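As you look at this complex, bear in mind that one protein chain is not there, while each of the others sits in place.
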Amino acid sequence: MSGSIRQLARPEKAFNMSGLRNGSGMTYVPMRTIYLHKGSRVAGLKRDPEEVFLSNKGYKYGISEDNLKYIKGFLQDKYRISDELILQVLTHKSFGNGIKPYNEKLSAMGAKLLNLFFAKYVVNKPSSNELVINGKNLDVLGSPIARELCGKTSMGVFAKNNQLNSVMFWKPNTKNIGFASSGELTISAQVMYALVGAITFSYGKRVAEQFIEEKILQGNGNDTNSNKLETIAQVVVESATARKKSKNQQRAE
Amino acid sequence: MPVKAIARTSIARNGVGAFVPSCHRVSIQYCNWGGSSTGLRQALKTGKIDKFAGETQYIFYEVTKKPGHPILKFHYSNDTVQEVSVANLKAEEILDKLDHYSQRSGNKLIKFNHKVMSVNDSVRGIWSPLHLPKTHRHKI
Partner (left out) sequence: MLRRSIVRVSQVKPNLLTGICKPVLNTKNIITIINSSRSYSTKLSNYEVPVEAKYDNIQDYGSYKHNIFTHRLPESSASQSPPLVALHARLNLPSSYSLSTLSQALNLNRYDDGLANNFGLNVLGKNMLSYYVNEWLLIRYPRLPMPVHNVAVNALMGPQVMYEIGKQWGIEVDKSSKLDKFLSQESQFLKYGRLRFIEEESKYPDKPAETGIYELTNEEVKSLDKQNSTFISEEVNAYSSAVIAIIGGLYTHAGEEATKEFINNHILSRKLPLENMFEFSQPTRELVRLCDKLQFEDPIDIRLIAETGRLSAHAIYVAGVFCGVEKLGEGVGSSLAEARTRAVINSLMGYYLYSPIDNEGNEVKLPSDEEYKFDGIIGPGDIAI
């Protein structure tokens, strides 16, 4: 156990209290001394941020090229967002007890936009179904693939395949180390939602939809199929149905 | 949990944004024989009711022929039904009734003796004697 002592003082900002208390005219300099604690948690002691704000993979929280390069590389200049915003996208609620700006509101926006985008995307495909309404085939809505296109699993895998989840600030809740079992999958998916949300906030809905179309559906310009969302979603759905089938078979036997 | 949420429902402000007329169904009941229905029969026969229905497409009209005095029944969206007897009224008067009641909200008529009725808080807030400058405060 060790600690450090830090003084918070702002002499340059000293202000006059005479506005508040008539006539006293004294100058007041706020000054605080804080003990920052290192090591195991002790109730009532403030922990040293040097130690608290480290990601589980050892990345130090903050705006640095190392932290932001994966997202920056993915967005490129066309969809550039501010560094603070990228850091917020990468920060989960569980990090540092939620004291840093985190991505909950961003991902709320992104998730809703993705749901809407893919609902529109699937119904607007040309169809021979006689139940189409004004050319839109609504029967596809609710199908596993339509749900999985914006689902947690495929979004998480997409983030992993595109290395977008290389740096994330979060706290694993279990000792499991698997991609899905440690919760990394969910957090990665949330980063993806938050990324779409951040673009929506920064550039508006039209540009964000263009971003989904261009970067997520088309797979960021490279030909490898494993980077494309639709392929990922298909694999996720097919493996889930195969698992279900084999379970049913086992039960039947 | 720092803050908990209390479930509430939003409050309708019909007319802010869209306006949906409250009266959605009108039942018109007349008698083919009785003298009290003469005016309503006249209104139906000359197509005046039909014309009115065409102008108020948002209302669903039912016309019933049934012995007894003629009645107009107005169904409102707050689940109330207003029955209006149109016995011995002339065609023009019946159309006035239709026009009048189909525009109502279905709420009970009340005498309102205050200056403002609002779902919003006062913009100005409540006057407070403690927020006056000291020189203006009431002194005992």
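Going by the order they are written in, the chains are A and B; count residues from 1 in each one.
Keep this in mind: contacts are C-beta pairs under 8 Å (C-beta built on N, C-alpha and C of every residue); 3 or more make two chains touch, one makes a residue touch a chain.
Fair warning: this is a prediction, and the values are worked out from it, not measured in the lab.
S.K.: Under the definition given at the start, what are the shown partners of the omitted chain?
M.R.: A, B
S.K.: Going by the contact rule already stated, which one of A:Gly62, A:Gly98 or A:Gly178 would touch the omitted chain in the full complex?
M.R.: For the chain that is not drawn, the touching residue is A:Gly98.
S.K.: From the list A:Leu75, A:Val123, A:Val157 or A:Ile212, which touches the chain that is not on show?
M.R.: Here the residue in touch with the unshown chain is A:Val123.
S.K.: Pick out the residues on chain B that sit against the missing chain.
M.R.: 1-14, 16-18, 20-22, 24-25, 32, 49-50, 53, 57-67, 75, 77-79, 119-120, 128, 130-131
S.K.: Residue-wise, where is chain A in contact with the chain that is not depicted?
M.R.: 8, 10, 15, 19-20, 30, 32, 85, 88, 93, 97-106, 108-109, 112-113, 115-116, 119-123, 125-131, 133-134, 136-143, 145-146, 198, 200-206, 208, 230, 234, 237-238
What we mean here is this: only the chains that are shown with their structure count from here on.
S.K.: Starting from the mean Cα coordinates of chain A and chain B, work out the distance between those two points in Å.
M.R.: 50
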